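A single protein chain has been omitted; all remaining protein chains appear in their positions.
As written, the chains take the letters A, B and C, and residue 1 is the first residue of each chain.
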Amino acid sequence: DDQKKPDNELVIGMSFQELNNPYFVTMQKALQKQVDKMGAKLIVTDAHHDIAKQTSDVEDMIQRGVDVLLLNPTDTVGIQSAVVSAHSAGIPTVAVDAQADGPVSGFVGSKNFKAGYLACQYLAKSLNGKGQVAILNGIPVTPILQRVKGCKKALGEADSIKIVDEQNGHQERDTAMNVTENMLQAHPDLDGLFSVNDGGTLGALVALQSSQNHVKLATIDGIPEVIKAMQKPDTPIVVDVAQHPDVEVVKALQLALKKYRGEKSPDEIPVDVTPVTPENAAGFHWGS
Amino acid sequence: MTAVLSLEQVSKQFPGVKALDNVSLTVAAGEIHALLGENGAGKSTLMKILCGIHQPDEGTIRLDGEPRRFTSYRDACATGVGIVFQEFSLVPWLSVVDNIFLGREPRNRLGLIRHAQMRAEANALFDRLEIDIDPEISVHRLSVADQQFVEIAKALSLNARVLVLDEPTAPLTPSEVERLFRIMRRLREDGVAMVFISHHLEEIFQICDRITVLRDGTYVDSCRVADTDHDALVEMMIGRRVENIFPPRQARAANSPLLLTAEIGLKQTDHTDSITLHRGEILGFAGLVGSGRSEFAMALIGAYPTRVAQIRLDGADVTFRSPADALDAGIGMLPEDRKRQGLILPFSCADNITLNHLGQFYRPAPFISRKQEAETVDAAMDQVRVKAPSAQTPVASLSGGNQQKVVIARWLDRGCRILIFDEPTRGIDVGAKAEIYTLMKRLAAQGIAIIMISSELPEITGLCDRVLVFSHGRIVAELADEAIEADTIMRHAVTEPRRNDVSHSVTEDA
Amino acid sequence: MSDATPSAAVAAPRRQRRSRWQRLLHSPMFFPLLGFIAVFIIMSLVNDRFLDLGNIQNVIRQGSVIGIIAVGMSFAIFTGGIDLSVGPVMALSGTIMAGLMAAGWPAPVAIAAGLCLGSAFGAFNGFCVAFGRMPPIIVTLATMGAAHGLALLYTGGYPISGLPSWFSWFGRGTLAGIQLPILIMLLTYAIAYVVLHHTPFGRYVYAVGGNEEATRLTGIRVPRTKMLVYTISGLTAAIAGLVITSRLMSGQPGIGEGFELDAIAAVVLGGAAIAGGRGVVLGTLVGAMLLAMLNNGLNLMGVSSYLQDVIKGGIILLAVYIGRGRDA
Partner (left out) sequence: MSDATPSAAVAAPRRQRRSRWQRLLHSPMFFPLLGFIAVFIIMSLVNDRFLDLGNIQNVIRQGSVIGIIAVGMSFAIFTGGIDLSVGPVMALSGTIMAGLMAAGWPAPVAIAAGLCLGSAFGAFNGFCVAFGRMPPIIVTLATMGAAHGLALLYTGGYPISGLPSWFSWFGRGTLAGIQLPILIMLLTYAIAYVVLHHTPFGRYVYAVGGNEEATRLTGIRVPRTKMLVYTISGLTAAIAGLVITSRLMSGQPGIGEGFELDAIAAVVLGGAAIAGGRGVVLGTLVGAMLLAMLNNGLNLMGVSSYLQDVIKGGIILLAVYIGRGRDA
């Protein structure tokens, strides 16, 4: 067996599905901080949501001689060949935020189903268990699909809530804004809206603010801009179920290093989510 | 004589124009039949109907007495009808061989092209036609004249029984026309029926057997060439006599002031040539096709890369990096290829005409006054006799000659001091030609200097005050006044210039 | 093949002048307009919530960003070119405005800087196309990536917020009862209309698209014209950046993906020939509004987003098929 390098000689690779999102940028920053502490070297790539590019990115990182790999897959199934490549190069690979198929050494991710469930439970409660609710969907990837599943379960438990519309805002502010405007137009009596992530939420917020409707909004992620927005007096946001990208990535790195050194560790570390409400928002911040 | 081809009572209506009205035409085997008429008379349209490119509204086409209906040119080819189009109809980026055999490539059992066979056949064809062109070269690299020979070769390679030649001689110089005629005579002996369209009446008398004349889309008359003469033909075509198409020669003002001197060396050559130009003179550039007249003119206005370009205009040194620079200095050029270099095809006649002097219609700047524009356009169109339903007609739907007139009209009101006309009368009918010559004389009388590049010797001898003869990219002779004679020009045009002949004697000092 | 060119108005005394109706009939935007009206009627019949003043305003406002970008795209396409970089240039200009404002610069200066940046980017495209003689599609493809990267580099991937609250006026305010994005869009079209149809430069734009070689030989400065065209495209992208940044009240570095395709669709739906030389900018407006109407109408009908793509594709095809007579 080849010799394991000391911490400060390690090359750590992380492949992101995107870096055009505060969520993942935060993750990257936290990782950088941790790696700097170790004195190691960090290589980061951005797949722009393209699974084919991500596969190439991973191959190139293997070529560059990374010792451990953190993988934030664009798609759980599609990333398999990249995982296999890393595995056959003897590189321990930990999936972050979304699971990856194939011989991964471990997985660290949010409880996405729970996040969706909690968000919509809060939403249902704030609507007193009745009314019309719409869903602002996003890119069809596993974490997002899980959230919608969770949400639907929670809404199903409130007996007088009806899901009247489901549209896709592509998790982008401008699209989400237009789509929300149109949903408001189509359903003037809308009471609640569940947005699958904060990117779409910020667009929906613009649409809600300039309408006369009093729609309650539940969302997931916990990015600073939303946390700040929900502290405003008449915010429509009732809950933002926060994930912890910084915690996730640090745990993933620790897990990967343990696998690298052959130490014992669990294969899966679920990171819990925290519902943030207007009342406790002031005290919440990623990394806090 | 048996009629191989007869067109009976053919009519065709285009939006806004009755292009053909009850026109008939009969051509026998081994006959060269001239189809004559003014620009827009309907000649090309009739031929396109024959070849299945347009469908007639009424009328019958008979081949060997059998009525035929061609739905496409492909149909016509299959029956032995071939055409050399008036408009460029080759694929510029394909090689000469590929163009000739396009659509009829010989293939092997696998369906792959037999390149070697194609090349061999092309070489054989070129040998037969005395054409000296590399069959592998891409067509866009050929001169206009060579492209024309490729088109002719393409039509001949069909072994057609009926061959239409729509103004094939327009881009050719006399020696090349002679070469074409040799080919045509041989085909006549082989019994091919030919329809020949040309605005050069002397060519008609040289080669044709019979004549049919159209006017404004109607049939005027048919007769044997032997039974008519030049003036009678002109009268049949335009309904009036044209006396002496060249305006009387006036002695050039003895020492009209020098306007321009230019010494130009093209990129990739090692010599330079110089010219001088005086106010109010018409300077001819004569020479064979490819002798470099157009290139020289283009280089002069900055449209062609040069190694040396020393130009003095009115005593001041000038540099032209683009035709726009030249235009600013008052030099404009009418290019030789109207489709590629002259017309904005999607534009109307009016927009084509005013394109480079829109500034004249400011009211206030930078906004254009439509009314002024319209007035100028109408005047210009009348001056060169453009036949079009309205100034708003898209130029694309005009006949070839009328398109050429539109491009000429662009330069009438531009207020240039120097105009370069490259083959200005290409495709223009006799009647209008006379008008254009008169116009050029009038411009010269106003003090405008004109450079006329022409492959038509009568035009050069009839109009120019001074002539420069080009050969192999060099100026080999200068002729003035009485010395301007067709024979002399041709003698110089075919002489090989001596190498290392750095400068030559034709530049005159002011 | 009729007079796509701006000349419809010239009268020929000796030949009859065409009536207004005939001019419209022969305009390249006639069939697009028909298509627009047809879709409008269908949408009104299918959705009872479609036809109300608020929603009409929704449609126009939602279409305004693509609409503004499509003005510059029209110029590029009329010259026979294309500008793929509009989306990222919009994003870059918007983030720069946001970034400067967030850094405390006075808003007018920040806005001016953003507009200048967009124009400069466009000018760079124009320079490569005009003087470098490179194909527009590949030049703008390259700068599209570059602008995207620059916007992300500038913000580090984060959106920029914390803009002065009055800045939201451009995206959310009204003037004389009209919403600002709509007003800005209409103004852009009005100016483009005048430039294209009433100035020499406009005529040159079409001429370059119709036959570049002939235009050059005629003595028009083709490179200068092209350079200006791409600068205009950069500028309108930056104006769109102003509107969207103000509307979202944040500088979004990654926004605008795929906008170039929507803008091209608007121009072509509006009756322009992709090969250049023909088209009218008001047709582009019709095209942009048609796209916005489709998005809005299908949303209102609650059609699933997957199905929306399919239906939208079908309707675009249909609209182009109807309008296709022009090219035939």
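Just so we're on the same page, contacts are C-beta pairs under 8 Å (C-beta built on N, C-alpha and C of every residue); 3 or more make two chains touch, one makes a residue touch a chain.
Here the structure is a predicted model, which means the values were calculated and not measured.
K.L.:
Decide which residue listed in C:V86, C:A273 or C:L290 touches the omitted chain of the complex.
P.N.:
C:A273
K.L.:
Touch as defined at the start, partner being the missing chain; which of B:L94, B:V220, B:L258 or B:V494 qualifies?
P.N.:
Checking each option in B:L94, B:V220, B:L258 or B:V494, the one touching the absent chain turns out to be B:L94.
K.L.:
Could you tell me which of A:T26, A:T55, A:N72 or A:S195 touches the chain that is not displayed?
P.N.:
Checking the options A:T26, A:T55, A:N72 or A:S195, the one contacting the hidden chain is A:T55.
K.L.:
Out of C:G72, C:G94, C:G157 or C:G171, point to the residue that touches the absent chain in the complete complex.
P.N.:
Checking the options C:G72, C:G94, C:G157 or C:G171, the one contacting the hidden chain is C:G157.
K.L.:
To test your reading of the contact rule: which positions on subunit C touch the chain that is missing from view?
P.N.:
The list for subunit C reads 84, 128, 132-135, 137-139, 141-146, 148-150, 152-153, 157, 212-213, 216-217, 261, 264-265, 268-269, 273-274, 304, 306-314, 316-317, 320-321, 324, 327-328.
K.L.:
Kindly note down the residues of subunit B that lie in touch with the hidden chain.
P.N.:
Subunit B touches the chain not shown through residues 53, 72-74, 77, 85, 88-94, 98, 102-103, 105, 107, 111-113, 115, 123, 126, 132-137, 140-143, 266-269, 290, 295, 298, 303-305, 473.
K.L.:
So that we can see where the missing chain sits, which residues of subunit A does it touch?
P.N.:
Those residues of subunit A that touch the unshown chain are 19, 43-46, 48-53, 55-57, 59-61, 63-65, 75-81, 84, 101, 139-140, 145.
As a working rule, only the chains that are shown with their structure count from here on.
K.L.:
Whole-Å distance, subunit B centre to subunit C centre, using C-alpha means?
P.N.:
42
K.L.:
I'd like to verify one number: the distance from the centre of subunit A to the centre of subunit C, where each centre is the average of its C-alpha atoms, in whole angstrom.
P.N.:
The mean C-alpha positions of subunit A and subunit C differ by 34 Å.
K.L.:
So which stretches of subunit A touch two or more other chains?
P.N.:
Touching at least two other chains: none.
K.L.:
Show the residues in subunit B shared as contacts by 2 or more other chains, in ascending order.
P.N.:
Residues of subunit B never touch two or more of the other chains.
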